[in-house]
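Input: one structure, supplied below.
Note that this is a trimmed complex: some chains were dropped, and none of the rest were shifted.
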Amino acid sequence: MFKIFLSIVKRDLKLSYKQGNTSLNIVIYFFLSVSLFPLGVGPETELLSKIGPGIVWVSALFSSVLSLDKIFQADFEDGSLEIFNLTAIPLEFLVLAKALAYWLTSGLLLVILCPIFGLILSMSSKSILYLTITMLLGTPTLILVGSIGASLTVGLKRGSMLISLLILPLYIPILIFGVSAIDASINDVSAKPQLLLLGSLLCFSLVLSPIASAAGLRINME
Amino acid sequence: MKNHENSIILENVSCARGNRTVINNVSLKITSGKNFIIKGQNGSGKSTFLRMLAGFQKNVNGKILFNGESIFTNQQEYQNNIFYLSENNPIKNTFSCYENLFFWAEIEGMENNIQEALKFQKLENLKNLPAKFLSMGQKRRLNLSRLAITQKKIWLLDEPVNGLDEESILRLCELIKKHLANKGIVVIATHVDLNLETDTFYL
Amino acid sequence: MLENRLDIRNYMKKLHKLANPGKFYRLSEKILPWSNLLAISLCALGLYLGLFIAPPDYQQGESVRIIYVHVPAATLASFVYAIMAVASAISFIWKNPLGNFIAKSAAPIGAVFTIIAIITGALWGKPTWGTWWIWDARLTSVLILFFLYLGYIAIWQVFEDQNKAAKAAAIIAIVGAINLPIIRFSVDWWNTLHQGASIIRLDGPSIHQDILIPLIFMWLGFLSYLISLLIIRIQSEITLQKIRAIQILISEQK
């Protein structure tokens, strides 16, 4: 079972490597989005460091979900999903494996990069630390939640944009907790409650989202 | 288990697609060791029939029994017996033939037989070519080569010989015969006449 | 919409069990006149007490009277979503269509309550906070609730096959329920401009009786109105399903 799980992860990593541009696009969008704000705000470092966490978070959110709505599309269209359905592993594991692979090629990258962006936005080293921690906890949740929407809209050519309508609202709690943890750390208040909440959201979505996504896929597979 | 008799029995089975009943009150028996071919016009429901046997269709009425037990009671377990070849090829264009095959083999835990499978459909030379450069027939053959790996008992093949040249068709027929000799079940939907001893069912 | 004849037979059977001779219809027919009556009388009473008897607030003046619409609408907006989520969960797990009908019928009502809460809140915000809208956690999470309602309604339109739509919508309703605690506790978790919980608190309500009593009347009135609307919409939904089923049966026989 675990072996199959691993081989799915491996395949998806390899696929995204061979198709090249996905991870790179994500990084570039992230970079574009983050680097634009100093421009709008002007170079006052104090102001920048204030809005920094929010900007990095929102940018991370948008660039990491950029191609998330297509996460099951290819496998659905070429019939791979049907074959998965005929193997011993449940669809829930497939969802988890694909989400993991997606995170490794997008979220993890953003986590690694965010110290750099924190520096660009003149954030203090403490808030950069918290930024990194919240991103580490938050990005997998974003992707897991997003996969639910992707699974629901996978068969529908019509309504592929619907995913944003369905799922974006659900990103908002993650965003709020993420940013407010950093804010708390800046104001020397304990950020523990927010981090705990982020962690529990992650745990929740680790359990719930594979189930919901698998159900969504089954609906669309008929 | 492999050499036991197996059978699929349909009793008054109907199946709908959209708002049309495509398969209407069909009763028949599919036995292992004998090839079962479904024929019919375009849109008559051949593919639907195979998908139904694979457990993919939801709106099914009537009984479908595998070795006496309804396929829906233990669906996951039943589906583990099935090799389903759809009209599409589940092939990733950026992967080479080998990589494509390797992944499906891994899923079934049969990584050791890949060379043999590639040989079966004469794909050794194309082993490292990305699948997007394959011709249509070569793609179909790559998909078919999964058959040489699989251990599943029930083969459901939807237009397997589409776009294949004669030689490849013969090789496929050999493989099917071997599987039937092992008391496997083979159900094929096709428009092409194959040189196989068959039960034929017209939809 | 029912997609095929086979399914329709099963469906009709199920529907019959539920609807025609079944408990729901009879029960709802009994409840409906009462809830109608209650809705009208309680709202009338609450409005009279609230607008004419209760004193103006010593800080906010007359604008405090918005509370009699704002709070019932706002709480029921969440409440309806909770109903939707529970009904969806039940029908998803036990494959019973009634839950889907309830959820589907409830969604537009909830969306309207949400809009009312947002508009009255904005109207209230202008005199008290000096702005129509701010991006704080309470207000934003209510806006999200509105989008969730929209998404839920949209998903019924997007799927051609209504059986699929029902399942997909159920998933969304269940997953979206995560927003409810966020709305409820947003005022505690973040310091916002919005009022903290002042009515439903462990240590008892912290607002004055003169305001509290009409508010409770209004709240119960809104609740009765919700029940009436829900019953009517579910009944028409069931009837609609039957009509469609019969239409398809007729067209099949031709």
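Order as written gives the chain letters A, B and C; numbering starts at 1 within each chain.
Keep this in mind: a residue touches a chain if its C-beta (ideal position, glycine included) is under 8 Å from a C-beta of that chain, and two chains touch if they have at least 3 such contacts.
Keep in mind that this is a model prediction, so the values were computed, not measured.
In terms of the labels on screen, the copy numbers for the complete complex are A x2, B x2, C x1.
Simple rule for what comes next: only the chains that are shown with their structure count from here on.
Mean C-alpha position of chain B lies 49 Å from that of chain C. Put simply, the C-alpha centre of chain A and that of chain C have 31 angstrom between them. Across the assembly, chain B contributes 58 as residues in contact with two or more other chains. Multi-chain contact residues of chain A, defined as those touching 2 or more other chains: 222. Only residues 54, 56-58, 76, 79-80, 82-84, 86, 88-92, 94-95, 99, 103-104, 106-109, 152 of chain B touch chain A when the two sit together in their complex.
Those residues of chain A that touch chain C in the complex are listed here as 145, 148, 152-153, 156, 158-159, 162, 165-166, 168-170, 172-173, 176, 180, 193, 204, 208, 212, 215-216, 219-220, 222. Residues 3-4, 7-8, 11, 14-15, 18-19, 74-75, 77-80, 82-88, 90, 221-222 of chain A touch chain B in their complex.
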